[in-house]
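Only one protein chain is missing from this complex, and each of the others stays in its spot.
Right after this comes chain A.
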Amino acid sequence: MNKFNLDNSYKAVVIGGSAGSFQGMIKILSQLPKNFPLPIIMALHRLKHVRHGFVEALSLKSVSPVTEPYDKESIKKGGIYLAPANYHMSVELGNYFAMSTEEMVNNSRPAIDITLGTCAYVYKDKLIGILLSGANKDGALGMKHISERGGLTIVQEPSECMIDTMPKAALAVTKIDHVLKVDQIVEFFKELDKQYK
């Protein structure tokens, strides 16, 4: 059974989240299939001036380690990446990361729109974008870019979100392919993984 109608053409998964997304993110990372074949790129809102702790907390529960990449670091299959504190994180043609200290976007640095938007530009229809719980509209525009370039879009079921502003904002501006609870997102990753075995 292939409930989500997936195939093995995808090159990356990008995830955005803000207030109330931490538990969901932990659940997804802790139940990720072993040797998951795609890079997972996360832009999560975080305290701007606390460089330490966040990536360690995610790593602790994750099936494989999470890292905050360096500027110009190549993106590897199966790598799990988190946008570092106080930097915007872009993906560049050539499949590597680039950091920047530009002005905040939607009051945020890292801004989800920047990571999602640049992923959409680079991976086009080979991208899966997921937006979790959050209290502002950052990420909505990024999801729109993903959808417009033919990528697959998923938001967390608003009724399950601690704060549903973020997924609702995305639903309001663009076509979202699946509205899922975190448990279903976990299932989604398992099914996606099977396509590559």
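Couple of notes before you dig in:
Going forward, a contact is a pair of C-beta atoms (placed from the backbone, for glycine too) under 8 Å apart; a residue touches a chain by one contact, two chains touch by 3 or more; residues count from 1.
Methods note: contacts and distances are computed from a predicted model.
Note on the omitted subunit: UniProt lists it as "Protein-glutamate O-methyltransferase CheR", one of the names in "Sulfite reductase", "Decaprenylphosphoryl-beta-D-ribose oxidase", "ABC transporter permease" or "Protein-glutamate O-methyltransferase CheR". Looking at A:E68, A:D138 or A:D193, the residue that reaches the missing chain in the full complex is A:E68.
When the full complex is taken into account, the listed residue touching the unshown chain is A:M99, out of A:M99, A:I112 or A:M143.
In the full complex, chain A makes contact with the omitted chain through residues 49, 51, 68-73, 84, 87-88, 90-93, 98-103, 114, 118, 121.
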